[in-house]
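Take a look at the following structure, please.
Left out: one protein chain. Kept in place: all the others.
Coming up: chain A.
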Amino acid sequence: MNARIPIHALATSDAGCAEPPVLRERGQREVFCGLTGIVWLHRKMQDAFFLVVGSRTCAHLLQSAAGVMIFAEPRFATAIIDERDLAGLADVHEELDQVVQRLLARRPDIRVLFLVGSCPSEVIKLDLSRAAERLSHLHAPQVRVLNYSGSGIETTFTEGEDACLAALVPQMPATTGSEAELLVVGSLADVVEDQFRRLLTAMGITRCGFLPSRRAADLPAVGPHTRLLLAQPFLATTAKALEDRGARRIPAPYPLGVEGTQAWLMAAAEAMGVDPIRADTALAPARQRATQALAASRARLAGKRIFFFPDSQLEVPLARFVARELGMVLTEVGSPYLHATHLDEERALLPPGTQLSEGQDVERQLDRCRAAAPDLVVCGLGLANPLEAEGYATKWSIELVFTPIQGFEQAADLAALFDRPLQRRARLAA
């Protein structure tokens, strides 16, 4: 079986269908800011520390979002701006230097320190990139200090990871050889990263790097021979920065579900000049296993109506997966941001007529959700319990960012995330 053929066939046949226009809304947005990305990024890069320069609100958000994890010694903190800092910009940089000094004395194991901008620091135009440069100079060669913004005014939830990875791009060494190299971009669970590495090797792709790497001090190389494979849909700025260094993006859907994973890996194989039959053979056992594992969830979920509130930009690939592989019916698929080209392959796979929405006016969207009366609502934690209390089954969306969901072996786990709330309701009712 070669999955590329049906996908391309479908894409062309769908192209003629009349697409409903994307609903673009502005109003109250019930979403996280980019600072939240720190919650998983600090675990992925074990030698990195994230220092938010912001207000008490930023500190409060981080510890609320970090939930139970707060019992471990975290690799993030907040430098809280106070009145004295606001009175005049003169001594803010000195204050910041002292905070960093205290921090590095407490955590001598840190190799990369991110100064993370927030809404307050952006509004008062605190120049954190200059501060990062100065501090890098001061603490070299032990610690490299970088800077990005995770502010709510500029970034929505997973865009914080995008901004962070984009800050790493200038630090990546240049490639030296003239052979094509694959670079997989986007945080993946360690187990998923290892699976992809094994599959790519089996397909015949051995020259392969991952960004972010497990240690921020050891970054993969990039250059004109780099072929870029995005593992996550929210990496617009990072992809642009890598393209500016010569890398070329491989157009592909995202590795969610059996179909997505197959197409994603085969796109890499084609771009890297690997024999498609060899590649497909290498994938066959995992693909068959995953297809079988999905069957039980599919039987339960087929025909169920699902509504997506905007959260992470994962909504479009997830909607494609639940519609095509689980047989669910899409009512509305909301996303905080729809990237025109990075979602091309995904949008071609969506059922014709799927209602997409970009941005949010949460009260109006709730009205539409109630009118659509879906069987399952994918939404944030601020909406989940209130909707449950109204009688809707919900799947809280940040779990989709904190759980290994990519790849063949996780396809059934991903399906189970949608299946579980419905099963639970059935059990509790019985």
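In this text, a residue touches a chain if its C-beta (ideal position, glycine included) is under 8 Å from a C-beta of that chain, and two chains touch if they have at least 3 such contacts; residues count from 1.
Note that in this section contacts and distances are computed from a predicted model.
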According to its UniProt entry, is the unseen chain "Na+/H+ antiporter subunit A", "Protocatechuate 3,4-dioxygenase subunit beta", "Light-independent protochlorophyllide reductase subunit B" or "NADH-quinone oxidoreductase subunit M"? "Light-independent protochlorophyllide reductase subunit B"
Among the options A:220, A:380 or A:421, which residue touches the chain absent from this view? A:380
Kindly state which of the options A:105, A:277, A:340 or A:371 is in contact with the chain not pictured. A:105
Residues of chain A in contact with the chain not shown: 27-36, 53, 55-57, 59-61, 63-65, 67-68, 70-71, 73-74, 77-83, 85-86, 92, 95-96, 98-99, 102-103, 105-108, 119-120, 122-124, 151-154, 156, 363, 380-386, 388-389
